[in-house]
Each structure stands twice: as structure tokens, then as C-alpha cells.
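What you see is the complex with one protein chain gone and the rest in place.
Let's look at chain A:
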Amino acid sequence: MKKIFNIYTSAFFGLFFVASCSPSLDEFEVRNTSTADFNKYIAIGNSLTAGFADGGLYLSGQQVAFPNLIAAQMQSVGGGTFTSPFFNANQANGSGYLRLDSLVNGRPVTAPVTDNLAIRGLNPNNQPLYTKYEGPEINNYGVPGMRLDLAFAPGVGSPLGNPYFERLLGDNDVQTTYFGYTIVRQHTFFSFWLGNNDVLGYAMNGAVGGTATTTLTDAAVFSALYNRYIDSLTTNDRKGVIATIPDVTSIPFFTTVTQPQLAAAVTEGTRGTPLETDNVLIQTKTGIRLATPEDLFFLTFPRERIEKEGLGIDPRNPIPDNMVLDRDEVAEVLARVQQYNNVIRQVAERRDLALVDVHAFLAQARTGFIYNGIPFSSSFITGNAFSLDGIHLTPIGNAVIANLFIDEINRKYNATIPRVDVTRYRGVQLPNHN
């Protein structure tokens, strides 16, 4: 009997011992099946690739740029060191950026951050030049403002050109093109997301071209340059990921200030005057007309000028063409985005590359969805996706985009890059005072 008792007690304590640990859940399996080599990943692109946010390029934005988040996740599947041209800690605010200063009657008021900047001087046009990057060879080649057409233009890296490209170049290299600068990096894997600015620069100037950064790149030119760029990056069967261009007219920069709001401001401003009216006048390429809800105004629209100067009220003072993307221009821009995306899809197909359809993804964000409990939409501030400039991503937005890229890379190349935990990242910071 004693023996049975002993067996019983040892079984009892044995059960307790075995079970007292918690579950392990090691479902995630790192497989060595990847057909892509992540050892030297380089990221080519514009402000989105650089981590530009809140109207500026600054250290904490650079640190959460989506390629940096992807590279961190690649560490467990053979990714190498990933170096970015970070601003130094004592110049962490880089170009300066916008912060949310207050909410006045629920309306956001921003203020510029002007300390700890990395401005080393001004160019002959009185535009800032930034402290040159000094350090090891970089992997994140994102340059704010970079366009596909300008990637092939010499001189863009000169002090008269793009200061974000200029800060990456040695003094003797300023005539090199962005294309020439990036394709010689002996990469094993690349992400390439250029083309947004080829249409966005035009759209943000009310579809008034005329300068190198506001012109609308011709679709045939886009196709030729895109194919040439990707062909160069994929020599020796190197793999990569490319992405479509989002519907630039659905970002908060264009959707926050609406015609009904401006019409209300007019009603307010003209009440009791001889000019009493209830809509704004806009200058279009075909003449002056009353605005419609399909005409898009900018986030930066100077509302106060309606009342102060009669802007948009007096037929002699309509809202100028470069301050509104009217509905015909919206159609033109959307058609061009579609042409670009057709090119991008064809290239992905032809070179057998992973393709991230950011255009389709952000189309969902128009109506909004919940991502791990975080509302995610293209609403300004409350949508959590876009930063205070209404164009660039918040850290949450970057994390979501990083996961989109990771999913497509994993799918295309049978890889097992772990996903990013989006909930660790923030949206727009709200001020802690009234």
C-alpha cells in the first residue's frame, strides 16, 4: 500500500512540475527557403523611404522609416548591417519639422521645431543646406523630394539642387545622378519606391507645372526610366521589391480642407456686405468658377485670407490655380497615377519582382479600418497613418507599410521575415496642455 502511495505522490508532484511552466508557442519557424539574399539590402526612394515626417526630416523619423523597420526584421533571416544617413544626436531635429502646438476648438494648430537643426548654411538661393553625412556606406538611400525623372538628372545633388541628396555626396561628387549613385552599391536585395513625386509635386502645386519639381512626368518617359532603373538593379538575377504609387489625391493634404468648409468661411466673412455670397471662386485653366466639393484644397490653405483679403470672394481675386486641384486636374492626376502603376506592375511581372500594391492598400484606408485596435485611415491626425504634413507617414503608418512589404517579400521569395508589431509605434502626438 505504501508503494502505491509513493507512486501516487510522485505522480502528483511530477504533474505539477511538468505543468508549472507556461506555454511556449514557438509557431514561428525561420526557414532557410528564401530565394532572396538579404545580406546587403538597400532602399531606394523618396521622402517615404527616408523617413520624412511632419514636414521635415529628423532623426526620430529617420529611425522609424519603413526600410529601417524591414531591415531590423531581416536580422533573423540573414540580413546584414543596415546603415542610414542619420542626423547626429546634437542636430537631431534635422531640417526642422512641425509639431502639434494646440487644438483650438478642435482645430489643430502646428508650430515649427527650430532648435537642434542640422542646417550648415544657405545656398545662393537662400535655401538651407544640411550637415553632410559622414559615416560608413549607407543602405537607406531615401532622398526626400526625389523623383524618377530627377534621378537621372545631373546636378540634382549640387548645392543648388536637392539638399537631402547634396548632404549625402562628397564635394567632388555633386554632379553624380541619383541613379548612378545608387546602382553601384553591390546590393543583394533592394526596395525601390520612386514615382510619387513625379505626380505629387504637380498636384501640390495645383497642377501648375513649370519647374523641375512641379512638372508632371510624361508617362512614356516614366516607363523608359523605370525599366532602365530596375534593369540595372536586377542584374545578376538580384531580387527586390517595388511598390505602386498611392492615389495622391486621397491623402489628408488634399482631403482635410474641403469646399463646404471654405464656403462656410465665405458665408461668415461676407455676412451683411454687398458681396454676400456662400461659395468660393477658383481660377481654373478654363476660367473662373464657383468651387465644387470635387475640387481639392490644400491642408495649408490660408483660410484667414478669405475674410481678410476677400480671397475667393471678389471675382478679381479668385483662389489662384496653384492653390487648388480642381476636379479636371484631379482626373488628370489620377489617370497619370494609373499609367505609372501599369508600368510598375509590368516591370514587376517582367523582372519577376515582389510587388507591394500600396495604391490598393491605401484605397482601403479611405474608409478606414482597425489595425490591432488602432483606427487606421487617411483622416488627418485621427487616422493615425499620416503625420502632421498630411502627406508623410507616422511611425504607425511606417510600421503598417513595413508589414505590407514584408508580406510581399515573404510571399514572393518564400522567406520568413518576421512582421513588425505595429502597436509599439505612435501616431500623431497630442499636446499635453489646453
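Note that a contact is a pair of C-beta atoms (placed from the backbone, for glycine too) under 8 Å apart; a residue touches a chain by one contact, two chains touch by 3 or more; residues count from 1.
As a convention for this text, contacts and distances are computed from a predicted model.
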Choices "Alkylhydroperoxidase/carboxymuconolactone decarboxylase family protein", "Peptidoglycan glycosyltransferase MrdB", "Long-chain fatty acid transporter" or "ATP-binding protein" - which one is the UniProt name of the chain not shown: "Long-chain fatty acid transporter"
Options A:N126, A:Q186, A:T211 or A:N434, residue touching the unrepresented chain: A:N434
Sole contact to the chain not displayed, among A:A36, A:M323, A:I381 or A:I401: A:I381
Options A:Y371, A:F386 or A:Y413, residue touching the unrepresented chain: A:Y371
Positions on chain A contacted by the hidden chain, ascending: 1, 4-5, 8, 11-12, 15-16, 19-28, 30, 76, 100, 102-103, 106-108, 369-375, 379, 381-382, 384, 395, 403, 406-407, 410, 418-419, 421-424, 426-434
